[in-house]
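Omission of a single protein chain aside, the complex is shown with its protein chains in their original locations.
Labels for the chains are A, B and C, by order of writing; each one numbers its residues from 1.
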């Protein structure tokens, strides 16, 4: 399940929905990303997240489908917020449920790594020097690329 | 923070406490383990978790301290339940908070891998053939040992 | 043809979207971007460094220089930074 929303999310409720009524699930791995109060050495007062309605949801669905293709998952979840958020606010929740913990951990990290480089979201930060658009990080590209390397049988990915 | 308890846990409340008021935290990785309805091919009606009060808490503290030594963590959490639990019930919650997601993911997996082989808990399952004590899994030993290999500078661990 | 702009491309162009009818010689991504540059100083500024521009056609990433047609939904934006 994927969702883009302005509101905060209730992790407990989200994860309960994910696991509810499926006693095959042995483990749920999740990751929550938060707004930090500094970025590249500058203080951050807030950030605003923009997305591409339609394409964003489509890409999130494709990324989730790819995770289900690669790992034996019982369920998965991506919730991403948009709009203006202050430091400490949760931005994104990704979670995967599987019979075994290794599959849950790996697929959860895969979801956030691919989301960061393939899902159309953009962050604009408010710093002491004014507003600025966050630049893509080479480390994020490398993390996403790493999963492509790990799945050579599937060939180059275009998700 | 570590805790052993009979009650269920509220993941949202636990993770909010973990991250609250620390805007250095960029990501929280967590893992929840659940009771499954089958084990080694047999149906499981329930399981009972026993622990060693005193030593269990001590080992959990040591495992958490080791995670903080290895990764730049802002906070960590281990909550483990004891007593009788039915399929679908959460058994354990581990979570780590860091500025960066890679540290959060790795340390979270480390916590559950070491907990499974080093913290004194024992599971007894109720199956159609009666009660039986769960046997330790070689795969869990291998997962825990893997983290020892990854920290050769620290020498053999005795936690 | 519908064109969407996001993030700083949107700000530089000064538009969220526009409905355009490019001339006949605009048949692929490269010729479309070149033609768009001439529409205004904002467009020129936004598109001056093609390495910083990602292109989506009908909500899929465009790699290389695929064809574009009048019914296509095109989006131009910088590398993504969500999560």
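Some notes on this structure:
Just so we're on the same page, a contact is a pair of C-beta atoms (placed from the backbone, for glycine too) under 8 Å apart; a residue touches a chain by one contact, two chains touch by 3 or more.
Fair warning: this is a prediction, and the values are worked out from it, not measured in the lab.
Touched by the hidden chain within the whole complex are the displayed chains B. Here the missing chain is touched by one residue of B:36, B:80 or B:101, and it is B:80. Looking at B:19, B:64 or B:92, the residue that reaches the missing chain in the full complex is B:92. Not every partner is drawn; the one left out touches chain B at residues 33, 49-52, 54-55, 58, 80, 91-92, 112, 115-124, 133-137, 140, 158.
We adopt the following convention: only the chains that are shown with their structure count from here on.
Legend note: the chain whose CA centroid lies nearest the centroid of all displayed protein CA atoms is A. Fitting chain A to chain B on C-alpha positions gives a rotation angle of 180 degrees, to the nearest 5.
In this assembly, the C-alpha centroid of chain A lies 23 Å from the C-alpha centroid of chain B. Distance from the chain B centre to the chain C centre is 49 Å, each centre being the mean of its Cα atoms.
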